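Of the protein chains in this complex, one is absent; all others appear in place.
Now for chain A:
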Amino acid sequence: MQKIPLMCATSGMKLARDVFRNDSPVGMPVCGKDTVLTDSLLARLDHLEVKSIYVEGHPLWSEGEKTLDEILCDLDLRFEKVRNDPLTSKLHSIYTAFLKNSMGDSSGRQTL
């Protein structure tokens, strides 16, 4: 999941969270999680002054941002003292799976 400015959103991206008017998480969502964005929907969100949205995967990459491999390597370094502990190494595998999953594969990445 990645939070991106609405102006960087393109049709085909899938919402990872409900969208609310004025970005305020109170009241009724104007558009639900899991919706696939279309041009007309983007225009409507813009009209409602939505500034940013959460989308699935990691479609936008900025200069200097870490790749999945680098992120996993940092994770391993943080866990370096507890890799042999059964409970804590469970957490390590859960985190590894989570990061692989949420970052998606980085094919087709765009530069912000």
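Keep this in mind: a contact is a pair of C-beta atoms (placed from the backbone, for glycine too) under 8 Å apart; a residue touches a chain by one contact, two chains touch by 3 or more; residues count from 1.
Here is the rule we go by: contacts and distances are computed from a predicted model.
One subunit of the complex is not drawn; among "HDOD domain-containing protein", "FAD-binding protein", "Decaprenylphosphoryl-beta-D-ribose oxidase" or "Mn/Zn ABC transporter ATPase", its UniProt record names it "HDOD domain-containing protein". Listed for chain A, the residues touching the missing chain in the whole complex are 1, 3, 25-26, 54, 74-75, 77-82, 85, 87-88, 90-92, 94-95, 98, 102.
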